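Omission of a single protein chain aside, the complex is shown with its protein chains in their original locations.
We call the chains A, B and C, going by the order they appear; numbering starts again at 1 in every chain.
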């Protein structure tokens, strides 16, 4: 289902179907042991969850927009980002193509 | 909540609260490895699930009415009965105080 | 638009699976039950449904009391059976119809049904036995969408609410952009009780009245609250709400294609009922 809110992908049934394996892997990162296992052998961990090539590439690139396009849900992806100590401003900056400082300035500008 | 259907305990919130540990243990019997672990060391298995004394005694006695009184739900208890190869007619006979043959005859009599 | 063929309702007790595994179809105990199925086989061969939306109840395989849904719907590409505690043999996996699953989820949530959606889901004897009875060779000719209704923990959804669910499912199927032929399956019942000193209870008069009502006065059973249904049909006899939901999905008017009623199989009064959509 396509949507006419620019820059926005709603996580609907179509996304959920596409992203199940990816989201299941990211859900597993709630546990520290799983985060460590991912870091120890990223390829094996992704293979165990049956990621497809597109998902695997997006994980490898740590690219949030690609992960969303591959069916990722931001709530689970945030746990993946957490492995690298990235917060929501880091991933906001990455997705909007800004520096983190520029992204934070943009956020603050909404106060006006 | 008490109920006026004789010989019947509805599995409602009061029962669910009382029986959670017992039902959780019985739910685990979906898996063969857990059934084997129970048989290998019944005390340890019951302790791991935190059964109270009443539940422990009912499990020990393999007594379905006692298990229900202790908060057991028949759907999960059936998995416990399965460990011993008991079917629903065995547990029906036990609960009604009949021999299995007498219980089966009673069932067949409903056809009239 | 999708076409609705009819609804099949059937008991699902575990003993059926054991009887099939042991080839007891001609055994005197089982023959009156299995003799109810050839007309269903002819109907399936004739109508050739593509998809079955299955109203059933989980018996503590996929759901536990930590997350117990009133209404759960599968949205998985495949559903498998599993050991339920008795080491029973597994059957071949079922193919899901994800397109229909999501269409139903979208339509039903929009109509204020508070579904639990399941992209992964084990299905128990309440799915496997009726499917196995329909297709004895285990070559499932239909894709499925499972809809599980809580009968484990009270409060259960009322018969009235289950009718509303089935009605909404039926309307959603009719609005589905697909050339698929769809049937409904309602599994459970009829009267029986496994637990308590009342174990072994059955009620032939009520069962026959209920079956009759599905043709001539289909909302008849919605007059009863859950406690009344337990009183009349037994603690597990309340599974008749699956039949009610399947009948509701047919919409206005249904004609009886076939029925069979037999006491006892296992602890249960068994019923089979096949209805054509009008």
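The criterion applied here is as follows: a residue touches a chain if its C-beta (ideal position, glycine included) is under 8 Å from a C-beta of that chain, and two chains touch if they have at least 3 such contacts.
Predicted model, so just to flag it, every value in this text is computed and none were measured.
Of the chains displayed, those contacted by the omitted chain across the entire assembly are A, B, C. Looking at C:43, C:71 or C:243, the residue that reaches the missing chain in the full complex is C:71.
Mapped onto chain A, the footprint of the missing chain covers residues 3, 5-13, 16, 20, 23-24, 26-27, 29-32, 35, 64-65, 68, 73-80, 82-83, 87-89, 91-92, 95-96, 103-104, 106-108, 110-112. The omitted chain makes contact with chain B at the following residues, 12-14, 16-17, 20. Taking the whole complex into account, chain C touches the unshown chain at residues 63, 65-72, 105-106, 109-110, 112-121, 153, 155-158, 161, 164.
One rule holds in what follows: only the chains that are shown with their structure count from here on.
The touch graph of the protein chains shown is a line.
Here the CA centre of chain A is 39 Å from the CA centre of chain C. Residues of chain C in contact with two or more other chains: none. Counting only residues that touch two or more partner chains, chain B has none.
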